[in-house]
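A single protein chain has been removed from this complex, and every other one stays in its place.
Showing chain A:
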Amino acid sequence: MSPRADLRSVLVIGSGPIVIGQACEFDYSGTQACRVLKAEGLRVTLVNSNPATIMTDPEFADATYVEPITPEVVEKIIAKERPDALLPTLGGQTALNTAVALHEAGVLERYGVELIGADIDAIQAGENRERFKEIVARVADKYGLNAESARSVICHTMDECLAAAADLGYPMVVRPSFTMGGAGSGMAYDEAGLRRIAGAGLDASPTSEVLLEESILGWKEYELEVMRDKHDNVVIVCSIENLDPMGVHTGDSITVAPAMTLTDREYQNMRDVAIAVIREVGVDTGGCNIQFAVHPGTGRMIVIEMNPRVSRSSALASKATGFPIAKIAARLAIGYTLDEIPNDITKETPASFEPTLDYVVVKVPRFAFEKFPAADRTLTTHMKSVGEAMAIGRSFPEALQKALRSLEQQGSSFSWAGEPGDPAELLARAALPHEGRLRDVQRALWAGATVEETHAATGIDPWFLDQIAAINEVADRVRSAEDALTRGNLLAAKRYGFSDAQLGELRSLSEEVVRELRYALGVRPVYQTVDTCAAEFAARTPYLYSSYDEETEVPPGDRPKVIILGSGPNRIGQGVEFDYSCVHASFTLAEAGYETVMVNCNPETVSTDYDTSGRLYFEPLTLEDVLEVVHAEQRSGTVAGVIVQLGGQTPLGLAQRLKDAGVPIVGTSPESIHLAEERGAFGRVLARAGLPAPKHGTASSAAEAREIAAEIGYPVLVRPSYVLGGRGMEIVYDDETLSAYMEKATAASPEHPVLVDRFLDESIEIDVDALYDGEELFLGGVMEHIEEAGIHSGDSACALPPITLGHDDVKRIRESTEALAAGIGVRGLMNVQYALSSGVVYVLEANPRASRTIPFVSKATAVPLAKAAARVMLGATIAELRAEGLLPAEGDGGTLPLDAPIAVKEAVLPFDRFRTREGQGVDTVLGPEMRSTGEVMGIDEVFGTAFAKSQQAAYGSLPTKGRAFVSVANRDKRHMIFPVKRLSDLGFEILATEGTAEVLRRNGVRARVVRKHSEGPGSGGEPTIVRRVLDGEVDLIVNTPFGSPGQSGPRLDGYEIRTAAVLRGVPCVTTVQGLAAAVQGIEAIVRGDVGVRSLQEHAERLRNARQVPPG
């Protein structure tokens, strides 16, 4: 019974789609909150538009609304559910902003909903720069603390600017007031720079005002995670030190916990300030994150900002310490005090303490610049990373090297191959923050740069640099050791975090030989516990990490164990969807009597919550690290099997080598996986089953590729084998582009050839998720892509059930899928992509693993596919699972009743985060390489409404009136006439480029001709379409790309238009199919019948409908 007996129901707002800067850490925190609130007996209502999350699984809330997170929609949910309270602090900035909007619109007051976790005043105090500065000044004064804000001066004239500069010193930040998106801001390094930037800023600012602020670039950066309860008990959960000094967003920085370079006096001052700030801001039942900058030469401390909510850092801090911030924040919000909440890890001591660590935690960011080749790769205060990996070690070098290899990127680990290089050159490169900067630092030190020089170039604290220098020294000793590797030098290197692969490189041995030697010498890691208390009390929760230390703490177990390999750091193409499947497997296998063991290194996820599985190993997902976990688990009990098919490509890539090492793999065998992944073998499977595939070939040289293309005809789809997320995939129309592609591709992946497929450009693409037990096929769902063929399935919107496929099509798809599953030898999940072209169902590819769409399909059809898959992998049959009730007694996702809801998945793309070096936007056109970071789901009774919801959730509402601009490729002109006419009938004014306008007018659609970007402004000053978009004159853009990428002309015109659309946030449709869907969506909104319905209600209706077989 919660202390707030008056609260019976709570609304929790999630954070929506995964975007850069707001990722699955909020699934972790939201899931924890929902579990806590439910356990307290409260009715939980949840709204989150992201179907890939674990929190939106129907079992975590009483009413789960996968609906757009907008104030209007949330108001409808409030009106329907009438919750007593709203908890807005666990869903990132999205939830906080929505709560503030609901408050300001009077909705909370109208429905009597109490805001819990943080009040409006506290939220605003944290958000408003000026108010926050006042708070910092006040607490410094009141308690005599060393704390201040960056000094700043507001100036109205250049003379004032120059006078201020004398006080602030260079460099300084110049910010013009009230310009859009901070336009005109810059860093002035000298008077000339100040005159230039401030001069332009004074002109640009509507109030002729600029803010000059002292620069804290290069200062040491710290964060504290703070929690406070209603009795004013405050604890600091964790200190985090950024290895990268100020100037790099903390999300893009390498960070270390606990802080490494503070004396107690400095730390306690920081702690006092943090506590004073949380009190002054008034967060009294929850947590916040406070960021500090410290001058390395004087210790002067600046309080940068605070967030009155859980954050990416709080997720990291929770994983780093074993102190579950979100879970405790939820408890505090419903009236508990810290001393009333037990510490989960020790079970005996309370949460009103501060965790102490006897290990070091390092977090490293994972970037995806390869997906955005034009983007500027310099790291700034604008976050660009898409994921992160965390590692734990008993020393900083051990943790750092483990973290770097957890990134699973070629070249992410330190290397001593080749010549060290020129230290000056390396230092020059390291001076500018960029992905992989630390490797330049390591090489520079190795090449002979001193710690002092490297510190001067990078601002990285000398202590960290010396630790990296120590890693270099160990490498040198390993390399130059005259005898073979001895137990002594092997152990020393392992304690510095070296992998077998790195040692192999140093000694010119294979990784396997090093491993054999290591085993022979008995050099194995031990596993120690993250226990919150540095071993002062016994830990009851096995949350483990490896270290080459003295004593292993793996507890014995008598139940058979299943080891689930997670998916590692989030990246484009492999994200929260795979974590969803892993977590589900863990839950269901625990229920089935297994001891579940999770291995993963992504601190943002639910899978790395120590509450999720029986045991958690926070470890890199490399062969070496996984083998050691398996070994440790085998020594402490029986391992029934290892699951590799739920965590995406990461564990799948380990399958064969794990099996070769004698590890039992459950589910689809590595040999079967190979049948699906290796082109030749897969071709034989298809041939045996009599299934058509697009004509194709395999090439390992440009000449071979051209030969194949000549035979099968352009366009062709080319891609390297064994990739996820369409990495390196392109549609190629001519020999020249093909040759260029082959040059790039063979360099990128020498062991694997390139696949060349005939590209079916006029087809409908279909995605299928299915479950197979060796006897029976359960068709999870058939999804029809909304975009044209050739767009990566992860970036394409899709509908389930399919909206234009007939009964016969689904029947053929079912037969093909079954034949494939049987031919490959699938036990568990399989995802197949088909193309329907001229009545033929072509097989594009099959993946014998959980797919990105598993959570979407599960939610759309109310069937827990991942759970069923885990059971099938361990031997259950589909018939048994039907009997048990885990699967529906009859039918499957291919036989959904006619009145089943329509679910639309839409991808969310990160184009607005990237700029080219010249400051231009990057092209937003979709292609076969996946670039979306996340997804949303719209679910409703009819397609139009579901599509409208998906757009609203992803990009904001579709417009219902105003101006629509249309410019389409010739091949699309015929198909666009009807939807554009419909737009015109709905009252939109149609603007079009000349060619498109001509076609429209001939078909009776009034369209106004506007100038192309390449035509420039007209003689009478008529603006181009780009100018019009930028000026906010256009409400909807329909632009299908044509022409070849990179050339001038029409292709470039389209690029400029789409970039402007992203800049202004105007909805931009890039396919004709998308246009048709958008028109249906707009019609649905115009009809005004967009309601809300929970997944539980959808499931109930579906269950009822299933009992009536479809007529």
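Everything that follows uses one rule, which is that contacts are C-beta pairs under 8 Å (C-beta built on N, C-alpha and C of every residue); 3 or more make two chains touch, one makes a residue touch a chain; residues count from 1.
Criterion: contacts and distances are computed from a predicted model.
Peer 1: Per UniProt, what's the omitted chain called: "Spermidine/putrescine import ATP-binding protein PotA", "Sugar ABC transporter permease", "Class GN sortase" or "Carbamoyl phosphate synthase small chain"?
Peer 2: "Carbamoyl phosphate synthase small chain"
Peer 1: Any idea which of A:Ala150, A:Val235 or A:Met390 touches the chain not displayed?
Peer 2: Only one listed residue reaches the unshown chain, and that is A:Val235.
Peer 1: Which residue among A:Asp121, A:Asp141 or A:Glu536 touches the omitted chain?
Peer 2: That would be A:Glu536, which touches the missing chain.
Peer 1: If I consider the whole complex, including the chain that's not displayed, which of A:Ala147, A:Val451, A:Val756 or A:Ala1061 touches that chain?
Peer 2: A:Val451
Peer 1: Considering the complete complex, identify which of A:Gln528, A:Thr668, A:Thr737 or A:Asn831 is in touch with the unshown chain.
Peer 2: In the full complex, the listed residue that touches the missing chain is A:Gln528.
Peer 1: Which of A:Pro355, A:Gly893 or A:Pro1041 touches the chain that is not shown?
Peer 2: Here the residue in touch with the unshown chain is A:Pro355.
Peer 1: Touching the hidden chain in the complete assembly: which of A:Thr157, A:Gln268 or A:Ser1014 does that?
Peer 2: Hidden-chain contact among the options goes to A:Gln268.
Peer 1: Residue by residue, what part of chain A touches the chain that was omitted?
Peer 2: Within chain A, the residues touching the omitted chain are 231-233, 235-236, 239, 258-265, 267-268, 271-272, 296-299, 337-339, 348-350, 352-360, 394-396, 451-452, 455, 461-463, 466-467, 470, 473-474, 477, 492, 495-496, 528, 533-538, 548-551.
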